[in-house]
Every structure is written in structure tokens, then in C-alpha cells.
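A single protein chain has been omitted from the complex, and every remaining protein chain is retained in its original position.
Going by the order they are written in, the chains are A and B; count residues from 1 in each one.
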């Protein structure tokens, strides 16, 4: 296949990041994303996944495990999302499928189903509070935590990266524009 | 404006959830032998109690899982939540109806 990466467009293609003094908002386009389904209590599944990822899957709800190559977040009791570098998702998908041969599981490429919007800065939490009902107070929600929730009418998954704070918001392609505009509108109050 | 405890994700805002009506209605396996009335009972008829109600809910915006909840339809109190397939929790004493069975749990129908 010819080099086609130049042809790729993300949902927020052409959108200027929002660079405020207290909040920054930008798309992280083209992160490789795989949905992984399987029974974590099935030793074959756990071993198969562990052999490829090098770590055990997070089984505590709404937590994230980092491997240096991948970021694995809990989505449901039999569902995880794996983020990896763009281009690495297809080989990883194949390796997982091979390791899970004969074990009931699914590995689905959802790299373009979602995009990620990163929001950071001292007002990031206040901006999120304008549409997201999750309690993101540092006593409750910390780096390494993730959760599925809503921002107004858009379904989001949120991962806290550090306590600056930085949050990554995963959103479906077709809701990215709505979410991005809302975040920027919310952030403009303080910039 | 409810606050609901997802059996996996914990306490979350009600807008992340949907209610799907009465729980513990098993799909009949012998539908071919059922009369219209029996099948109609499965398809159309649901309880609408004033008081303790066994319901199915989904945590749509969160983990997308189905679960069961015992909710009091007057006070909106969530008396218990439990995962599909788990045993139906016993009702606390104050909710038990002395006229019905001991725990107040739904009778005869299988957990689903």
C-alpha cells in the first residue's frame, strides 16, 4: 500500500487548539485504539493477553494500566480499551488474536471510531464541570483513574493523566466537534 | 436527579443510566406450546407497584452493563443493586410485606 498517511484526516482536522493561560484544549488525533473483550477470570485469556501486553489487564473498575507502549483502561467487566501509537494497532491486534486463538474473545480496531481531546490546565476541572456530572475532585478522581460518563449530550470516556491536571477525553468521531466547541466555550470564561 | 450505584462503577448520576422496567421476567422457552394469553402475559403485562419494585437498569454512559435494582417507587430509594445472575438480595425487614413471602422477593420467576 502506498504511503497514504498524508491523506488521513481526523475529525477535528484543521481545528486550532485552544491555548488559554488557564486551559489548553487540543485533539490528539490518530491514536491507535483497540477494544478488547474477554473473560478476565479465564486463565487462558488472561495469560494470552499478558503474554502480548506484558502486564495483567486492570480488573479494578475504572482504572488504567500503563506499559510504556500501551495504555490499557477498564471499560467494563469484560471490556478494555488499549491505546497505542498509530500504526502499532494492526500488528498488536494480530498478535492478540493469535495469542487468543481458540479462546472466546474479540479484538476490534476502533482507532477511527473515537478520537481523543486533551484538556489541561488549572481550570480544566472547572471546564469539565460545565457538562460532566462526574465528581473529578482530587480526593475522588486521580491520575490512573478513568470513567465513562457524559459531557452534556456527548458520551465520553475520561482518563486522568496527571494532577496538573491533564485529562484525555475519548469521544466518538461524530461527537468530537460538539465536545470540542463546548470545551472551548467553557474555557473562554477564564482566558 | 437520582443517584444510582452501578454494581461495577459505584455511585453515579442518574443521567448516566436508563431504566428498563420490571426485572426477572424470563423468556419462555416453550413459546410454541403457549396459549395467546400466556404469551401475552409475558409480552405485555408488567407490575407497577407502589412500593418495592425489582427493575432492570443499564449504566449506558459508563460501563454499558445491565444490572438489577430494587427500588422503592414512592421514595425512589435504591434498596439494593445486584448483577445479572446474582441471587436476589433479601429485603431489609422494614420493606417486607408480612402478607407475601418471607423476603418479599419475586416468586417463581428465574433470575435473569
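Note that contacts are C-beta pairs under 8 Å (C-beta built on N, C-alpha and C of every residue); 3 or more make two chains touch, one makes a residue touch a chain.
Basically, contacts and distances are computed from a predicted model.
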The chain missing from this complex carries, among "histidine kinase", "ABC transporter permease", "Integral membrane protein" or "Sarcosine oxidase subunit alpha family protein", the UniProt name "Sarcosine oxidase subunit alpha family protein"
Among B:39, B:82 or B:95, which residue is in touch with the absent chain? B:39
Tell me where the left-out chain touches subunit A, residue by residue. 1-2, 4, 7-11, 30, 35, 37, 78, 104-106, 108-114, 126, 129-135, 137, 139-140, 152-154, 172-175, 177-178, 181-182, 185-186, 188-189, 191
Which subunit B residues touch the hidden chain? 1-3, 13-14, 20, 26-27, 31-32, 34, 36, 39-40, 42-44, 56, 58, 64-66, 75-77, 84-85, 112
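Definition applied: only the chains that are shown with their structure count from here on.
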Where the CA atoms of subunit A average out and where those of subunit B average out, how many Å apart are those spots? 32
Per the contact definition, I'd like the list of subunit B residues that touch subunit A in the complex. 8-10, 12-13, 15-16, 59-65
Could you pull out which subunit A residues touch subunit B in their complex? 61-62, 75-77, 79, 133-134, 147-150, 155
